[in-house]
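Right, subunit A next:
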Amino acid sequence: MNKNLLRSAGIVGATLMTASGLASCGGSGGGSAAATGDCESGLPDTIKIVTVKDQTGVAAYTGTEAWRGIQLAADEINSGDMLDGSKLEVEVKDTAGDVQTAASHVTQAAADSSVSAILGPVLSDQALAVAPIAGKSEVPVVYTQAGSEGIVDEDWNFRATPPLVTYYPKIGQYLEKQGATSVNTVFAADIPTLEQLSHDVLPSVGEDSGFQVGEQVATQSTTQDYAGPVNKAIADDPDALGLLMVGAQISSAMQAVIQSGYQGEVVSYPNAAPAVAEIGKAAAGVTWPTNFDSSIDTPEVKAFDEAYTEAYDGTATNYAAEGYDSLMWVAKAIEEEGCATRDAIKTGLEKVGQAGFTGTQGELTFEANGHDARSDGYVVQWDGEKIVVLEQ
Partner candidate 1 sequence: MQELINAVSLGCIYMLFAMGMSLVWGTLDVLNFAHGSIFMFSAFSGFYLMQETGNSLPLAALLLVGVVVGALMSVLAYQLVLRPILRRAKDKDSAERQILIGGIGLAGIPVAIVQIQTLSNPFSFRAGSFEVASYDFLGARISNIQIVIWVVGVLLGTAVVLWLRRSRSGLALRSIGVDSEVASLMGIDQGRLGVAAMAVAGGMAGLSGALLCVSFGALTAESGDVLLLKAFAIIILGGVGSMLGTIIGAFFLAGAETLLIANTSGTWVDAVSFGLLFLVLLVRPQGILGRQEVRRT
Partner candidate 2 sequence: MLEIDELHVSYGKVRAVRGVSLAARPGRVTLVLGANGAGKTTTLRAVMGLQSVDSGRVRVDGTDITGKDTHKVVRAGVSLVPEGRRVFAPLTVEENLLLGGYSTSATDRADTLQKVYGMFPILSDRRDGAAGLLSGGEQQMLAFGRALMSRSKYVLMDEPSMGLAPSVVQTVLMTAREIADSGIGVLMVEQNAEAGLQVADEVVAISQGEVGFTGDVAAARADRAILRAFLGESALSN
């Protein structure tokens, strides 16, 4: 939930228009090969899945991490012979942070009848452009990240990342335990999800968990100096302070909190992970709800983190976990239907979704008729050296 939201709202209309334009000239897939044939003959030797995600540009990190997770899932599926001798063949197309590029990659993949399914972009503006193309050309697309509303409204579109706002309420448990009764926020007002967290989600969580949200200081994605906003937010010394902004700003805001001498709780959201790691000891105690952390103690996470570390060094990220889960979901759908046509995969995804499954993001359930992932989430905290899980 981060850069994907950066440029979402304003351009939605425009991107939808370009997308439908492209879709109409891109044709509607069709053809004869594996992905559109019938299921009588069982699974083909190879099943082609195309990944369309940012590998360069503003969301390069998110996109490359997701692609890492996808490759790990493919290796596991193929080497474990999960699909009965049939192999998944995955390839990646770089959208380079560009809506048009994303749309044209998806159009091309849809027109290629050997492609069974697409793993869609991470940025909401790209996803919103891609969704109608998927619907028109009847090819299943599974997104990670891409948290905006409206993306999975269109049939044929699926999302493997639970939207931030759906598991954010988990933070209420933590705040209640800390006895917090007053919470102020500093948030990026031009990022719809973060604005929603501050204005709607936190106050409604507070009603159940016994705190009130007071001062909410709006900033912008262009804000660089956080001394002023933080200063204003801690003026009445709240029990907890919510920091809800993107990228480097979250580091700046934390730095400002540290310099201000504020002693209360600091809560944030998953984007805080790199920031606290950069700051180190001084950021100890920053807490946030998340859909994944490599230190979570489940067999799925342990196995995934080991595979990740072996392949890429470092610890697994949430983006990689989501990518992994997205391809696993597709594999389970193929397994379920015993068939790898686009129709079958769509049906399979819905069935698997309605039943729910356990992935690296824990127990996933799905809303919107099995299209949109949900999870309870976890609450994690930076202890000054590493992230520890508080609520599982």
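Candidate selection criterion: all candidates are chains of the complex that A comes from, given by their letters.
Here is the rule we use: contacts are C-beta pairs under 8 Å (C-beta built on N, C-alpha and C of every residue); 3 or more make two chains touch, one makes a residue touch a chain; residues count from 1.
Only a predicted model underlies this, so the values are computations on that prediction, with no experimental measurement involved.
Q: Here subunit A stands alone, and the other chains of its complex are listed as 1 or 2; which of them touches it?
A: It is 1 that touches subunit A.
Q: Under the touch definition given earlier, write down the residues of subunit A that touch candidate 1 in their complex.
A: Touching candidate 1 from subunit A are residues 3, 56-61, 64, 189-190, 217-220, 222-229, 231-232, 247-248, 251-256, 258-261, 274-275, 278-282.
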